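Beneath this line is the structure, given in structure tokens, with notes to follow.
What you see is the complex with one protein chain gone and the rest in place.
In order of appearance the chains are A, B and C, and numbering begins at 1 in each one.
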């Protein structure tokens, strides 16, 4: 069942890995079919190399396995919370990509420092609060989804297609599984750019190259008597 | 028409991607043919993998599409401003490469800290001002080009073949499309080196390895009684 | 003898390199067979490209070569100390992977800043003291193992499957050679994330992108009059 969706979810998981966002097996992508109310998701802890489309596990919105012999991702209850709450969202992704995870671990939202960010997210990338000890003790993964949904009560999830979970890592989503992957790729780039922007902004110029060396190097390559490279 | 130029522009776009400067579809290269006054440029938001030379869009210097069924890059009006203003420039590139973008987002010019920079750019890499709300509201991409051209009024564009747009990202150019790509590659390396130079310069030595460990490791590999590796 | 173990150790060494943790020949993996009490380990200073399973050297727990014509890794005495002391450990890995080595050189344990770390290590990654001049002078590699074993006297090595040696680099281990490699990969990611977490946490927001530019970029790509990309 849902062969097209399983294929789509499998391809999304493959692209996650090819994009360098996933270390070992730390990542998963899912897709939602609103017609049937079913979700296809990556099996838990399975090597990407040996994973085939038919290994994707199909679950309903209550998390019951409808098709598949493998355990679904342990993060499945978090994904389901997105599909139950976020209008129009049909794909979701979780990674521990390094740069976004650093912001999540630092419990800081990612400010919008440039157009790269503004092209993808309509404002800062929000960060959740930590889950409480009670939320962790019972239904941890479900409560992770609830804390995210709580944060997005007044937001448009398609305009801000991602979040950082404090002390954990990013989740992204989109109109389909591949869009969710693209948002994960974009988020990682935005997170890195934001870190470097602060570093460059807070840093100060140090002594530059002496002018006579600058001049020498520029002229030996581009000046009228240039001698770098081969005769043209 | 302009098959050679379209091929050249296509190859420049491919090399951009192979150089790791482009995330998703965030980059574009164009080329200018002064004889006909026409420009070939990458189509907007198209995947690099499926793009062929004949997909390059041909526009005139006023931005009218002369050939091609796809939309040209949304940054086309910025590129055209270069060809209208910069004598001898026949190729232009836009990327959101991470290190150069960090400087653009920090609104800092890149100082010339070494010969790597001096080999490519005759002085610091300048940064524009932010566009005003008015400039953004009408003809945003054209005004991006104008703000750059304004900054280069007294500069030689071929001696300083690139710029950072505040809050946005770098643009580079050159005598042909491939040279513009090479300048984008060089700019990214220069931006990274400049950031690291400031970090290393402002940092201070911390306690070194104890001498007796240094000595042990050096001697076990290179000393008269070395026992690392295989007998020679 | 022990063909299966030698193959397993060889594969672990190959994966180390493919994972980007090894520069030149700076890394080695070994495996332990509790039945025979023997260990298979990479030969010293041999290129990974030309190394075959039968090149793995077999030694006993006292370090005597039992099979093989090449010298075993110079770090063999350190590996043996693990197998003699750590119940259930059957694989060990040593690398000079950059991020973990930076923490080792800074003589700092890696705090647990997030779930990526908590998924792999039950608490901070500890760092040893420096070896004394006496410990370096006699049986350096054995004493490296002893200093690690000393630090783990009250720890569960399988719950904290790795360590940083002060001024040196990381060692990891596990239930088999491939698990030890996976722990080395995880440790490198954790070390990088921890460094970036501190950097992001101690940094502060700088001026963000003006709102009117954020709005323009978001809307030109996603708004009702979007003109980025191709018509759908």
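Everything below uses one rule, namely that a residue touches a chain if its C-beta (ideal position, glycine included) is under 8 Å from a C-beta of that chain, and two chains touch if they have at least 3 such contacts.
Please read these numbers as outputs of a predicted model, since none were measured by experiment.
Engineer: Could you tell me which of A:1, A:136 or A:202 touches the chain that is not displayed?
Structural biologist: Of all options in A:1, A:136 or A:202, contact with the hidden chain holds for A:136.
Engineer: Looking at C:72, C:167 or C:208, which makes contact with the chain not pictured?
Structural biologist: Only one of C:72, C:167 or C:208 touches the chain omitted from view, namely C:167.
Engineer: Using the touch definition from the top, which of C:23, C:61, C:133 or C:226 touches the missing chain?
Structural biologist: Candidates C:23, C:61, C:133 or C:226; residue touching the omitted chain: C:23.
Engineer: In the whole complex, what residues of chain B lie against the chain that is missing from view?
Structural biologist: These residues of chain B touch the chain that is not shown: 113-116, 119, 182, 185-186, 189, 192-194, 196-201, 203-206, 208-209, 213-218, 221-222, 228.
Engineer: What residues on chain C make contact with the chain left out of this view?
Structural biologist: 23-24, 26, 96, 98-99, 101-108, 111-115, 117-119, 121-123, 159, 167-169, 195, 197-199, 201-202
Engineer: By the contact criterion defined above, which parts of chain A meet the unshown chain? Give residue numbers in ascending order.
Structural biologist: Output for chain A: 43-46, 70-71, 74, 105-107, 130-131, 133, 136-137, 140, 167-168, 206-207, 209-210, 212-213, 216, 220, 227-231.
By definition in this document, only the chains that are shown with their structure count from here on.
Engineer: I'd like the angle of the rotation relating chain A and chain C after CA superposition, in degrees, nearest 5.
Structural biologist: So the angle, rounded to a multiple of 5, is 90 degrees.
Engineer: Chain B-chain C contact: same residues or different, taking over half shared as same?
Structural biologist: Here the answer is same, because the shared fraction of interface numbers exceeds one half.
Engineer: Just the number, please: Cα centre separation of chain A and chain C in whole Å.
Structural biologist: Result: the chain centres lie 25 Å from each other.
Engineer: Quick check on chain C: which residues sit in contact with 2+ other chains?
Structural biologist: Within chain C, residues 206, 209, 213, 216, 228 contact more than one other chain.
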